[in-house]
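All protein chains but one are shown at their positions in the complex.
So, chain A:
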Amino acid sequence: MSNVLVFFDELGEALSSAQKELIAQAGALGEVHIAVGAYTGDPTPALAIDGVQEVYLPEESLPAPEVAVVDLLETSVTESRAVVVLGSATADVTDALARLAVRLDTGLICGAAGISADLVVTKGELAGSYTTTSQLISATAPAAPLVVTFKPNNIDPQRVQTLVTRGEQPEVNVLPVRPSVGGVEILERTAMEVSARPPLTEARIVVAGGRGTDGDFTPLEELADELGAGLGASRAATDAGWIEHAAQVGQTGVTVSPQLYISAGISGAVHQRAGMQTAGTIVAINKDEDAQVFEIADFGVVGDLHEVIPQMIEELRRRKR
């Protein structure tokens, strides 16, 4: 079994489901070591997980875009003798791991879906229209570790639950790394609103609205709550300020791969499709029978969302009774 280093750019009191999934990916490869960039208090209780051996922390918390995390990672790789480094495919983690790969003179694969024991990586490409399989070209042995970032939601959450179980507290190593001076200075930080609904990338069902909502997302919110779904939107809707930018699904928003995607009042432009076309099932509601979204919908309704959605909600409630 090989050693794996998992990087969390920040760690709260509990692991997020994406972080649990990463541990599950790592656990299948070997002994798990974890490096944490930013933290408050003692992050170790959250990391008391079966299979997690060691945790590496900086002397002081290193919130992104702090570059000193790369020093932390470099040292953690040496200490853990990891053959592979894993992180989430988010902006801040990608920045840190991309720099790490330069320092280690090794290859980087971004946005992976899976990794096998012999470090062969699969990932979706060209907006999910292809799956590629790739690996490190290692001319010399021992090769530098492979660095990989993962998209969330590739392992069934229930499977993650069975794979990631409580264990003993890992050994903690505080490494001599402190925040860097100069360069990039954070002037202001604003936490993004966290909605009570399931996060988009993790939701099994996503209800998304576009310009066709005419600015009123209430029926979509109600439908999302009825279904326990995440709430998404097209860029037209986020640009108009009807809903926060974080809800944007698409090429320059989030990519979602839920079991069910309900698209309402969205034309289905290529940029939007890029973010949702790997959904298991697509249901579309659009007034225009020629809307592009109907080309990929498993079930399409040519109709007014303001009539169809309230009726859907009513029918869902009726069946629950």
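Here, a contact is a pair of C-beta atoms (placed from the backbone, for glycine too) under 8 Å apart; a residue touches a chain by one contact, two chains touch by 3 or more; residues count from 1.
Heads up, the rule we're going with is that contacts and distances are computed from a predicted model.
Engineer: Just go with whichever of "L-lactate dehydrogenase complex protein LldF", "Electron transfer flavoprotein subunit beta", "Thiamine transport system substrate-binding protein" or "Nonribosomal peptide synthetase MxaA" UniProt uses as the name of the absent chain.
Structural biologist: Choosing among "L-lactate dehydrogenase complex protein LldF", "Electron transfer flavoprotein subunit beta", "Thiamine transport system substrate-binding protein" or "Nonribosomal peptide synthetase MxaA", the correct UniProt name is "Electron transfer flavoprotein subunit beta".
Engineer: Among A:A35, A:A68, A:L108 or A:I266, single out the residue that touches the unshown chain.
Structural biologist: A:L108
Engineer: Given that one chain is not shown, which residue among A:V36, A:L86, A:A113 or A:A297 touches it?
Structural biologist: With A:V36, A:L86, A:A113 or A:A297 as choices, the missing chain is touched by A:A297.
Engineer: Pick from A:E10, A:E54 or A:D71: which residue touches the chain that isn't shown?
Structural biologist: Considering all chains, including the one not shown, the answer is A:E10.
Engineer: In terms of residues, what is the contact footprint of the unshown chain on chain A?
Structural biologist: 9-10, 64-65, 67, 70, 90-99, 101-103, 106-111, 120, 125-137, 149, 182-192, 205, 227, 245, 251-252, 259-260, 270-271, 274, 277-278, 281-283, 285, 289, 294-304, 307-316, 319
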